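To start, the structure under review is shown below, and the notes come after it.
Apart from one protein chain that is not included, each protein chain of the complex appears where it belongs.
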Amino acid sequence: MESEHAVTVKVLFFAQSKELAGTREATIQVPTRISYKELLNIITETYNLQPLRNNILLAKNEEVCEQSVELEIKQEDRIAVIPPLSGG
Amino acid sequence: MESEHAVTVKVLFFAQSKELAGTREATIQVPTRISYKELLNIITETYNLQPLRNNILLAKNEEVCEQSVELEIKQEDRIAVIPPLSGG
Amino acid sequence: MDHLKLTEDKLSVEAISELVGDSSCGAISVFIGTTRDNFEGKKVVKLEYEAYEAMALKAFKDICNEIRSKWPAVHGIAIYHRVGEVECREASLVVAVSSAHRGPALAATAHCVDSLKASAPVWKREHYAGEHAPVWKENPE
Partner (left out) sequence: MDHLKLTEDKLSVEAISELVGDSSCGAISVFIGTTRDNFEGKKVVKLEYEAYEAMALKAFKDICNEIRSKWPAVHGIAIYHRVGEVECREASLVVAVSSAHRGPALAATAHCVDSLKASAPVWKREHYAGEHAPVWKENPE
């Protein structure tokens, strides 16, 4: 991807996804415009999350991403991998 | 009322009824068989409870009396005057 | 187990909720009835509770029995009601119910408070600031 169309974002992992990724936090370059599905593919492939692929949500800057619209990603956005919730 | 058909019971007063009766407790002779309405009349007239007559329930030995059946009263039963509740 | 009490002492929410806690239970629902400080523009300075104690404890027990038949998953039930003088903001009533999952505990707590207000022989008198005479209150039907 060309650098003028790519930005560096932080990726945060929790619970099972943290164990599979082997880290709590990483940085990755992604295009500034990307579909939810493409972003999910990049993240699951890069961080070894295939076993969780159908069970995770992505959040951008503490908001769950809408899956039906193209995402706009900015430099230093925080993308979080959200496995199934078990709070309470 | 004749003594062989009458028994002595305790009457207990609470809240407004205690204030109107001027006492927490009294004893009274009543027939062994009596309708709810007759018992209510005797008690309201004897203890000055006319202002509350339509708002009180009677309980016998800690159970609210049924109003549709004749009451059987035994010596030393406890009749309680129950004004509108305001617990909680 | 049912923990039922009328008491002149201050109620401890912590202690009462611990009564119903159990390692088999994931949920404790608690209701705290406190005393408001005003009524129709009059400032309430204190509350006074009176109970027909023997009958009130029977009523509490009946409520517990009904809860246990409606929600068999309920584990512990505690109903503590103050009698005597109660300052504004202090708890007059604490109900606590535990169960493995939250549904029964939450539903039973609401039901318990409704039933108690409708059936337990307990009376509250409000004392007001100024010239206003104290008033025995009445729960809505």
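A, B and C are the chain letters, set down in written order, and residue numbers restart from 1 in every chain.
The rule is short, and it goes like this: a contact is a pair of C-beta atoms (placed from the backbone, for glycine too) under 8 Å apart; a residue touches a chain by one contact, two chains touch by 3 or more.
Keep in mind that what you see is a predicted model, and the values were worked out from it rather than measured.
Although it is not drawn here, the omitted chain touches the following shown chains in the complete assembly: A, C. Annotation: of C:Leu4, C:Ala54 or C:Ala100, C:Ala100 touches the absent chain (contact as defined above). Mapped onto chain C, the footprint of the missing chain covers residues 12-14, 17, 21-38, 88-89, 100, 102, 106, 109-110, 113. Touch with the hidden chain on the side of chain A covers residues 12, 14-16, 18, 59, 62-63, 80, 82-88.
Going forward, only the chains that are shown with their structure count from here on.
Chain contacts here follow an irregular pattern that is not a line, a ring, a star or a complete set.
Centroid to centroid, with C-alpha atoms defining each point, chain B and chain C lie 27 Å apart. Averaged C-alpha coordinates put the centre of chain A at 74 Å from the centre of chain B. Residue positions of chain C touching 2 or more other chains: there are none.
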